[in-house]
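One structure, pasted below without further comment.
Heads up, one of the protein chains got dropped from this complex, but the rest are sitting where they should.
Letters are used for the chains, namely A and B, taken in the order the chains are written, and counting of residues starts over at 1 for each.
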Amino acid sequence: MAAFLQQVVSGLASGAIFASLALALVLIYRATDVINFSQGEMATFTTYIAWSLMDNGLSYWPAFLLTLGIAFCGGVALERTVIRPFENKPEITIVIVTIGILIALNAATGWIWGAEVKSFDSPFPNTTHEIGGVTISTVDVGTTVVCLLTVIALWAFFRFTTLGLAMRSAAVNPAASRLLGVRVGRMLAIGWGFAAVLGAVAGMMAAPTVFLDPGMMLVVLIYAFAAAVLGGIDSPVGAVVGGLLLGVIVNLLGAYVDFVGSELRLPSALAILLLALIIRPQGLFGHPTVRRV
Amino acid sequence: MSRYALPALKVALFLGSAVVIAVLPRFMGEFRLSQFTFVAIYFIALLGLNILTGYNGQISLGHGAFMGIGAYVGAVLTLGRPGLEALLLEPPGWLPLGDGMRPVFTIVLAGLVTGVIGFLFGIPALRLAGVSLALATFAMAVSLPQVAKRFDQVTGGGGGITLNLPTTPFGWDISVRHWLYYEAWVTAGVLFIVAWLLVRARVGRAWRSIRDGEIAATASGVSPSLYKTLAFGVSSFYAGVAGALLAIEVSYVNPDTFPLSLSILLLASVVVGGLGSLTGVIFGALLLVFLPIYAQEPPLLPFGFSKQAPGVVFGVLLILIMLLVPSGVAGLLRRLTAPIVRRLRRPQLLPSSTGR
Partner (left out) sequence: MPLLELRDVEARYGAIRALHGVSLTVEEGEVVSLLGANGAGKTTTLRAISGAVRKTGDVTFDGKSIARHAPESVARLGVAHVPEGRGLFGELTVWDNLRMGAYVRGERKTFKQEAPRVLGYFPWLEARKHQQAGTLSGGEQQMLSLARALVSRPRLLMLDEPSLGLAPTVVRELFGIVKHLNAEEGLSVLVVEQNANIALDASARAYVLEVGTIAVSGTSDELRRHEGVRKSYLGY
């Protein structure tokens, strides 16, 4: 039982990282109607920036916060320059655009910082605690807390502020929001900014474990994508729940199902996910799409 | 201008290209030859992807995985059970591996097996639309290398399978590379014609009507389930053939031959070439082979993209192309040749037409 709980707890930690990135994907999907395939690379790029800041003497938490600020600005800038021109273009066009961003950012990361793997310290001490016979690592707890705090902060923003309300309206019905004085373009840009912040948090929490290299977040993106779709691609709650759930499932699969081993963790998780989607195409919390003729 | 002018011109272009392709080897060394063989291979793969995404509107991020399946099936069938055992592998007894077949059979079988797998994949995929389908194909692309590593008694695991270079058949006095070049291009030509026929037939019209509006298509009596799964099947067949040819060309197959980045680049290339245009595919294939974005010698792609300036340029280029010429190179050519085409299309006036 203790071993089981241990797997669950560490699964929650990786799940929290998936949840953050998944929420970023959902945010952008709700605002811009597109899956941002470059979300992972954006996270990697900002994590490297954090690394540079710390490499130049800044201590962890100031670097962390500064990176969040830079990430926000980067996300806004990206939306305004690259995404805005494609506002009403077909889906496949925008998919290729985000792929273009993915390729460019991935290459830029390697170009600027080199492709050798770097280490990235966790702000949390490498200790463990015993609670009821279960060994819990401080890093896992810290990671989960940071990710969830970010998510909650964002939730509070959307729920309680005027700007948050305006952003929600712009996502639900952009045309009607315009008639109520909402500058929808600005809302989209801010949405991208917040998504970039979520990505940065996910990246900085993941880096200590997966080590910093240009392809670091590619796998996390896949999990995040899966989590977002599992939760319902238009549901923020779904993204968080989906992420946590996926993290736990993957861990348990790897630990308890022999057939899975280490190579098939990801494919098995994806297979389960797709099975879930086939049964319930809209995901756990999504709304069934009403097809308008 | 007669009403046959335009079709005649198209046939002429096709034959002309065939001649150029046939004659090209005279002017190049072995390495270049190999590169152009890869163009043929990717041409075949992209034809399939264009059918799925361009003509039928289903976005696939997993085409590379189907190429991988074709490559493994082809390699395994070429070696047969004896060959695999010689490599110290112990494939399960129930697999119909045969004793080693000639390439002409392995390529076709690889295509068929991959086609069937694609068709079967297409069935549950019917329940998934848009984003979920993209995820499902993404999942395939990501899973293939892992699955290949796991079932190492058949696939050779991480090390993969090595093949012997084939010999030139019929006693022809050309190098093996030369032969493989022809093999690839003849296959490409045949499959191009097949695709062309499919696209013009009822199947193609059904595919397009589904792409343009599934509900309207259903109302017109087209069964989306059948045609969508068929599209997956056909496109996977093409990918399988391409994969098998690739395995033969490089003489090996391993999990790193078909990474996620391949699927991503295939999609990007088919869009750059021009979705919904079979002739545009050649440009996508040329792009894949000749654009210097790889960290190692083209055209095999490592897990990541080139970590240098060329990668950045390529990414930016993709975005610019989407902005300026979203219908791809084929669309651009169509626009440029529009005046000529219009002239060729003008119907012949009958001598007894009302005077003007």
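A few comments on the model shown:
The working rule: a residue touches a chain if its C-beta (ideal position, glycine included) is under 8 Å from a C-beta of that chain, and two chains touch if they have at least 3 such contacts.
Just so it is clear, the structure is predicted and the values come from calculations on it, not from any experiment.
Across the complete structure, the visible chains that the omitted chain touches are A.
Of the candidate positions A:Lys89, A:Arg168 or A:Arg280, contact with the unshown chain belongs to A:Arg168. Although one chain is not drawn, the whole complex shows that of A:Ala156, A:Ala176, A:Val257 or A:Leu275 it is A:Ala176 that touches it.
The set of chain A residues touching the chain not shown comprises 162, 165-166, 168-169, 172-173, 175-184.
The rule is short, and it goes like this: only the chains that are shown with their structure count from here on.
Centroids of chain A and chain B (each the mean of its C-alpha atoms) stand 33 Å apart. Residues 29, 35, 82, 85-86, 89-93, 95-97, 99-111, 114-115, 214-215, 218-219, 222, 225-226, 229, 233, 261, 263-264, 266-267, 270-271, 273-274, 277-278, 281, 289, 291, 293 of chain A are the ones that touch chain B when the two sit in their complex. Against chain A, in their complex, chain B makes its touches with residues 53, 59, 124, 127-132, 134-136, 138-139, 142-143, 146-147, 149-150, 215-216, 260, 264, 267-268, 271, 275, 293, 303-312, 314-319, 322-323, 326.
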